[in-house]
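All protein chains but one are shown at their positions in the complex.
On to chain A.
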Amino acid sequence: MSASLASECNEVKERYDNCFLKWYSEKFLRGTATSDECEPLFKQYEQCLSKALKARGIDSMLKEARDDNRENDAEHMRPKR
């Protein structure tokens, strides 16, 4: 897996990524996922990362990007048929 932009988050990121990949290939793709069991690990990773994003001023840039992305969401989250 790839590194985090904040090296202090690498360890928790790796644990989360491994959990996610297992869930994705073994449950999500097979249609047997009932819940997101990696959520607790994601919360830890998110907590670490959000500090770094704030400290570097990336959080405000992200907000703009999210606003710009609304059209993509509308197009690709649409239910099929």
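Going forward, a residue touches a chain if its C-beta (ideal position, glycine included) is under 8 Å from a C-beta of that chain, and two chains touch if they have at least 3 such contacts; residues count from 1.
Definition applied: contacts and distances are computed from a predicted model.
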From "PRELI-like family-domain-containing protein", "Trafficking protein particle complex subunit", "SAC3/GANP/THP3 conserved domain-containing protein" or "Small ribosomal subunit protein mS29", the hidden chain's UniProt protein name: "PRELI-like family-domain-containing protein"
Chain A, residues in touch with the chain not shown (by the definition above): 1-6, 9, 13, 16-17, 20-21, 24-25, 28-29, 31, 33, 36, 42, 45-46, 49, 53, 58, 61-62, 64-66, 68-69, 72-73, 76-80
